[in-house]
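For this view, one protein chain was removed and the others were kept in their places.
And then chain A:
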Amino acid sequence: MPIDVQPPRIRGPETTRAASPPRRAIPLLAWNVIAVVLGIGIWTVLARVGVSGLPGPQAVAVRAGELAMDGTLLDDSIASLRRVLIGFALGTALAIPVGFLMGWYQTARGLIEPYVQFFRTIPPLAVIPLAILLMGIGETPKIFVIFLAAFLSCVVSTFQGVVSVDRTMINAARVLGANDAVVFRRVIVPASTPFILVGMRVGLGAAWATLVAAELIAAQEGLGYRMQQAQIYYDLPSIFVGLITIGVLGLIMDRLLLTTEKRLTGWQERR
């Protein structure tokens, strides 16, 4: 339920805004730190007890240091990030206009939706064999599969966003003199932004999830490739370094998107 707020102070809205969130954020962050420390502790204990060759945090940290020093970690991360970002950028760049088209024009929806719904049921990984046959073993099939994963998750939510825009809001714009172009630009686009950003986050997750599998096939570098190599040599610490790097990079990108989302859609009423 909406409530009456105090009239905003003319001079000091910053002070009130700054005062309340940190008071809540600090304990939460503290719990996060405790959780991480605890997790590493349990990991150490498990490694000490000797769970089937599990390397401890120390061994993994040492290996991470080695891989960082000789540059492989950075090269692999850059190679992987490059694939994910290109695939993700292309995927969302196509998904957003296609989603708008589907939501705005009945004809476009009728033409495109069967394909989107059909390809959505196929896991992008299942397309890998076909992509390799058609596109060779270079970067193209890997980026294509990531593109597909990002596109399919993002297009559906953009489309959902457009069709779920409140009719009354569109009518309100029309009675104020808005034509189709203005309604689209000033009502449809902002109203569906939250949906698009959620779609982008899901798309990013899908892109990341597809990456490693795509790199297992005939890659020369990349985090997935490095883990594949480590598996052959029973090099568990390197696998852990790869997993943690993927997790950390994914987390950073997700947080970046979340920050963008909060900035762009702070007007939403949260229930």
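In this text, a residue touches a chain if its C-beta (ideal position, glycine included) is under 8 Å from a C-beta of that chain, and two chains touch if they have at least 3 such contacts; residues count from 1.
One rule holds in what follows: contacts and distances are computed from a predicted model.
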Undepicted complex member, UniProt protein name, chosen from "Carboxylesterase", "ATP-binding protein", "Spore germination protein KC" or "Polar amino acid transport system permease protein": "ATP-binding protein"
Options A:N32, A:N171 or A:T259, residue touching the unrepresented chain: A:N171
Touching residue (missing chain; options A:I96, A:V187 or A:A230): A:V187
Absent chain, residues of chain A that touch it: 2-5, 7-8, 166, 168-169, 171-178, 182, 186-187, 190-191, 193, 265-269
